[in-house]
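The complex appears here without one of its protein chains, the remainder shown in place.
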Amino acid sequence: MFQKTLHISTSPHVVRGIGTDDIMRNVVWAMAPTAGYAIWVFGLSALLMLLTATAACVLTEHLLARMSGKESTISDWSAVITGALLALTLPPGFPLWMTFLGGVVAIGLGKFAFGGLGYNVFNPALVGRAFLQAAFPVAITTWHKAFAPERFLSVTASTLTFPFTEPAAVDAFSGATPLAAFKFEHAITPAYDLALGLIPGSTGETCAVLIALGGLYLIARGMMDWRIPVSILAAVGVFSSILHLADAEAYPSPVFMWLSGGLMLGAVFMATDMVASPVTPLGVWVYGTLIGVLVVVIRIWGGLPEGVMYAILLGNAVSPHLDKLVIPRVYGTSRTYKTKAT
Amino acid sequence: MNSATSTPPRIGSGRMITAMTATGALCALFIVLAYQGTLPRIEYLKAKALEKAIVEVIPGMTSQKVFRLQPDGTLQEVQEAAKDASLVYAGYDLKGNLAGVAIEASGMGFADVIRIIYGYNPATEQIIGFRVLESKETPGLGDKIEKDPAFLENFKTLPIVLSADKSRVQHRIVAVKHGKKEKAWELDGITGATISSRAVGNILGTSTEHIVPVLHKNLPLLENLAKQ
Partner (left out) sequence: MSNPISQGQNNKGFWSALAQSQSTNEFLKGLWKENPVFVQVLGMCPTLAVTNSARNGLAMGLATTFVLLMSNTLVSLLRKVIPRQVRIASYILIIATFVTLVDYAIQAISMELSKALGAFISLIVVNCVILGRAEAFASKNTVGRSIMDALGMGFGFVMALLALGSVRELLGYGSIFGLLVFPPVYQEWVIMILPAGGFFTLALWLFVFNWYKTHKKAL
């Protein structure tokens, strides 16, 4: 591998020997248990949704890369992750045509509008999900029962809705998620059910244990910044503990906050997006804390029952500024030394 | 802009003032003419819109009187329907009997303040009509409070449960989940517009708690005026 010619390039000069595709492939492995469990819990509908979202993302990535005259970047697996993540944040039984549209928006608007992988300001999957939430607010809050008996034999009626038409009226179940139940009924779901995912919710956000396992795997391989999930969960824990101690009646316990909704999925797989999160360790701590606090604020005082998505998107938006704030002092200069804006 | 860089010719401030005054006078003339020209029509449309809303929430009314809610808890008749939130509109039927009272109320919804008007009939102690005057709730979701037929069905007869001496509301109106209505004073909510329908329940609850006892206290006034 020794080259005689002098290779000139910009920093970084020390490389670790693993490429983008290695990391991305490992992220896919880490998500596999969550996705598999989702299919087991919600059946064929969840499987079709995962396939549709992934296909939409990969296809859009390929076409847009071709259109902009670049080499197709589908082989780096990042589009697969976006697709799978998007599907995991959607409710089971979500119409497939909407899922497909979400995938197109995620890659087109969330990634390629900014210049492709490495330039995206926001986590593309969350951009897709935010678009779908604003476009189809009814369909995205229609939840389905976990462990329906016929889930492997038939597909939920709403899944196969004809493109651009309204999904059929809620057929089986429109149960409230634990967070909605708490917000509107003040009912607490037992922590055991939450941890194992025996609850209605988005496809991939129900089983907190498997998500945590995937996260631990990535941390162990050094492919994820452990500070992000830790700081988010810590911030949520501390903030909600204070509230819970102040008034246990009005505010839920930190365990409930940790295990319910999309917090685990968001903290482990979404907020850790390498491009859209800060680079400096201190910046990461601030970023995670900000997201954690925002999650609690939106859940407790906001109009919506769940706020992980918006909290992470806001965190993404400020992360370049966080890096700038905590920029280390250049040796031999005063603190007010101004670096030239690039 | 090349001309901006060249030095403008020196002129006295007198000419500037004259030019500005002349332009101002010309503009003022235009505005006054337009105001005078359109005022009657605008007033007519405004009155019409309010009247339409009042007639809608008090079924069977043919004439109305406007009262202002005084700070000391009494009502006073006013002639001019000025834009004032603390006005109540009493509606009378053909025979001159009190058909109901229309009350405006507002409160925070999901997106912005929701303004509503509702009709209350003191004789039956029921809300008899309801209409959203202004709301910026999410189209397709929160704006169901304006058109969802099952939700609007609530307001055809919604009893206000009063204490024995009618000095306060016994059970505050509250919105519940769609299909979960059990008590008479509960409001059957809307699936997919939980927050907006709860906001309406809250606005109605606050307003009725405040106004309905006042109406009952001043009932002779409201009824007598009709007979005159």
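Each chain gets a letter, A and B, in the order it is written, and its residues are counted from 1.
Just so we're on the same page, a contact is a pair of C-beta atoms (placed from the backbone, for glycine too) under 8 Å apart; a residue touches a chain by one contact, two chains touch by 3 or more.
Values in this document were obtained by computation on a predicted structure and should not be read as measured data.
Screening A:32, A:134 or A:242 against the full complex identifies A:134 as the residue touching the chain left out. Even with one chain removed from view, chain A keeps its contact list with that chain: residues 95, 98, 109, 131, 134-137, 139, 161-162, 164-167. Although one chain is not displayed, chain B still touches it through residues 1, 3, 8-9, 11, 15-16, 19-20, 22-24, 27-28, 30-31, 34-35, 37-38, 41-42, 45-46, 49, 134, 138-141.
Assume only the chains that are shown with their structure count from here on.
By the touch criterion stated above, chain A contacts chain B in their complex at residues 137-138, 141, 170, 174, 184-185, 303. For chain B in complex with chain A, the residues that touch the partner chain are 110, 138, 140-141, 177, 191-192, 194-195, 198.
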